[in-house]
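First, the structure itself, so that you have it in front of you.
Note that one protein chain is taken out, while the other chains of the complex remain in position.
This part shows chain A:
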Amino acid sequence: MKNTMKNIAALFLIFVFSGSMANAQGWTVPASAKKKQNPYEATSKNISSGKKIYNIQCKSCHGDPTMANMLPLAPVAPTDLGAQNFLVQSDGEIFYKVNKGQGAMPAFEKTISDEDKWMVIAFLRSFDKNKKVKQQVAEVKNPEVTDVKLELNVNEEDKTMLAKLSGLTDKGKRVGLQGIEMSFLVKRSFGYLDVSGEDPYTNETGDVQIQFPVDLPGDREGQVNMLVKVTDDAFYGKLEEARVVTLGVPTDPVNPLDERAMWGTRANAPIWIIVTFVGGVLAIWSVIFMVLFQMIKLPKLAKSKD
């Protein structure tokens, strides 16, 4: 009996220990996976779409790259993905880890497309001090400009929107700025809805056109609050244009306080609760008043001696 207990205890300890060993060793990535290279170029377009995906999928735990503002999880906090000691890994290693996950890190093998994952890796690489030169190569070169302007043209007829980004060169000539990602955002109840579509990058003339969704609810007149901006403030600082446009589907808002409900005002109390309350009060108090009325009879009964 004693031995069995000992054995069980020993097995338990081995089990616990091996678990912690595996933890301490960290992630082992197969050599074949390590060799993989990012098939996408580190263009500013790819990097900025990588940033977009990063903000949606990774930021909530890992925080901003290089800012070390990750979620303080225990026992292992998420890594700062912009830190140099993370970026010493090959593209393939990062890709493998994103796919497989470990511990609190989910496996993204099936939830994010490979292309998107590579975009994120391209974005993270832009923080890599050793590879900075390489990522500049494919970038679109815009001339040095001042007085950058964002112009907005709304075509309410076919529900399209044209944004034009231009700047003033040192020769005093206004030129379109190419390859800059724009964000077309519609204000909803809680935050903004991105309606930018697949390819919201300015062309050689600095224009980008998007199709506004045909089924987006607006207010009674179909108006919505638009916010158009340059996605990444890093290029020309904060550039945005807010406008009320009549592109939404006219919708009568439903106020939950207008219907009869438990949360409603007194006037909108559910019928059954009013009936129960008033009915109960009337029933009980009519009996009470009946008894009070009967009390008046009592003195009279003294005289009718029988």
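A few remarks follow.
Quick note on the criterion: contacts are C-beta pairs under 8 Å (C-beta built on N, C-alpha and C of every residue); 3 or more make two chains touch, one makes a residue touch a chain; residues count from 1.
One rule holds in what follows: contacts and distances are computed from a predicted model.
Considering only "Polysulfide reductase", "NADH-dependent phenylglyoxylate", "Oligopeptide transport ATP-binding protein OppD" or "Amino acid ABC transporter permease", the record for the omitted chain gives "Polysulfide reductase", by its UniProt protein name. Note on the undisplayed chain: of the listed residues A:31, A:74, A:254 or A:291, the one touching it is A:291. On the side of chain A, touch with the chain left out of the figure occurs at residues 262-266, 269-270, 273-274, 277, 281, 284-285, 287-288, 290-292, 294-295, 297-299, 301-302, 304-306.
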